[in-house]
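The complex appears here minus one protein chain, its other protein chains still in place.
As written, the chains take the letters A and B, and residue 1 is the first residue of each chain.
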Amino acid sequence: MMIRRHFTYWTAVLLFILAPVLLQAAELASGQKFGAENEIILTYHAPVDKTTMQDGGMYTVFEESDPDIRLEVQKVGISGDGRSVSLLFAEPLNTAKTHVVSIRDAGGAEIESLKVAKSYIGYLLSILISALLVNNFVFTKYLGLCVFFGTSKRKTTAKGMGVVFTIVMVASALMSWFFYQFILIPYGLNFLQIVVFIGLVSLTVQAVDTILRKVNPILFNSFGVYLVLVIANCVIIAVPLIMANNNYSVFETFMLAFGAGGGFLLALYLMSSVRERLELANIPTTFKGLPIAFIVAGQFAMAFLGFSGLQLF
Amino acid sequence: MANDKSSMQLIARGILSENPIFKLALSMCPAVGISTTVINGVMLGIAVLFVQVFSSVTISLFKNKIHPRIRIPTYTLTIATWVTVIDLALAAYLPEAYAKMGIFVKLIVAFAIITMRLEMFACKESAQDSFWDGLGMGLGFLVGMVVIGLVRELLGSGAILGYDVLGFKPLLFFILPSAGFFVVGLMMAFFNWIELAYKQAKGKK
Partner (left out) sequence: MKDIFTIIIRLTVSCILAATVMGSAFIVTNKAKKHNEHVNEQKVRYALLGYSADKPIPDSMALHEVYRYIVSDKQSQYIGYLLSGKEGFIFLTLDLSGKVIDNKSVEVDEAKVLEKEERDKVVNGIVGAGKDAKFADQTIIVTNNGERIAYLLDGKFTGFKTFIGVMLATDPKFTLLGLEILEHEEDPGLGAEIEQDYFRNQFKGKTFEQLKDLDVVKEPLPDEYFQALEGDIAAEDAAKILKKYGDKDIYALTGATISSRSVNNGVKSIVKKFAYRLNILDTALAEQKIEVAF
């Protein structure tokens, strides 16, 4: 009896999960993606009639933001099994934009409309990589330097600061996103950006401080000192401003904040490793302390220039 | 920080012995980030000067009314208000310069130097002294930015204030972003060296 009940339960769940897949089967195409730089590849569930499908006029393709500009399909190629069609265009496509392919029958009525875009996960990861390495806030945007030079003397301090910073960064950036989207934009209060964002940061810092003090005093003793420093770090206010400028969605904001925090941690860790060794080195007296730290940071910055133009996705 | 200090002394301290860039090593971000030309340095310097002076005076005027437990939020609010004002004003009246400084004007709100001066000086001293102290610190920042900008502009593009002086471009490297670190580091070392040489000379006498 028990087993049977479980069985029906699981079947229902399974059906629910598969529903979108099963429903989609009724449609013509099963997949769409960008091929070579001037190519879109469509795959079908079942082999299609080669002669009808080879007619270029069947397909209308345009960029989603420019629906009035039709891209000219130059050639239609069909694979041997008739299940995959490649559309070749006269000019390279701008793959950063979403393209819409609509398939029409001989009468001109639309059979199906497909959206072709680079995968969203890939886009999110590219934001993360960009904030972490390519546009590292410390080495290529020159933000958060006061705290960076202040807390990169020891590896342990560096790690503590980096972790606390990342947590506060993510929390405050998400709150900022919420306030920006649902309060600042609808009421036309964009000029209050600075006050609202910095207010949210201090709020987060205060909250983390209070919670940590009560919940885990040991952790607080080792990390509490860094909390105050977070407010004096420009990165924490730069991230919400960048988010507002680019009108990011909540996931994109998360990735940006996470990348910024991680990038800061990475920079601190690299720097502290070097500075621990520098203390043992024989440095001219005038360069001791901050001057040599700046020069090392400059070298790191040059190394990070090498990441520029990096595109994984 | 006794009250008998004259206004001149307060200003001189901000520019020389406690220069926010070279001595206190605070507010480094713009010193590295946008100090590629003198004019950029001057513009941001003026913005910081404005915010520093106004925040110092505001806090000093209301110092008795500020509850000690909400000290930091009040400072932040004050600074954020004045930053918003200067941000709006620059965007309205000097749109070209504003475009060059980009995000840095808004980031003044997180500059450690301003909060530090409020905490260390303005919340204890009279409004008049706070004004001079703020002016000194602001000028110190301005001077630092101008000096770095001068070096980078002269060596990087062979010009001063946009006018071609050398007629050729000695080292493009100096306007590249990462060179900001090198210039600031070398200048700090230079100031240390002067101080050291000065002390030694004094010692010999």
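Note that in this section a contact is a pair of C-beta atoms (placed from the backbone, for glycine too) under 8 Å apart; a residue touches a chain by one contact, two chains touch by 3 or more.
Keep in mind that this is a model prediction, so the values were computed, not measured.
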Which residue of B:8, B:120 or B:172 touches the chain not shown here: B:172
Given A:195, A:257 or A:270, the one touching the chain that is not displayed: A:195
Touch criterion as defined above, residue of A:67, A:284 or A:306 at the omitted chain: A:67
Missing-chain contacts mapped onto chain B: 36, 62, 65-67, 69-70, 73-74, 77-78, 80-81, 84-85, 88-89, 91-93, 95-96, 99, 102, 156-157, 172, 175-177
Residue ranges of chain A at the interface with the undisplayed chain: 62, 65-70, 94, 96, 135, 191-192, 195, 245-246, 308-309
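Assume only the chains that are shown with their structure count from here on.
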Separation of mean Cα positions, chain B and chain A [Å, integer]: 34
Chain B residues touching chain A - in the complex, by the definition given at the top: 25-29, 32-33, 72-73, 76-77, 80-81, 83-84, 87-88, 103, 106-107, 109-112, 115, 177-182, 184-186, 188-190, 192-193, 196
For the chain A and chain B complex, residues of the former touching the latter: 139-147, 149, 191-195, 198-199, 202, 231-234, 236-238, 241-242, 284-287, 290-295, 297-298, 301-302, 304-305
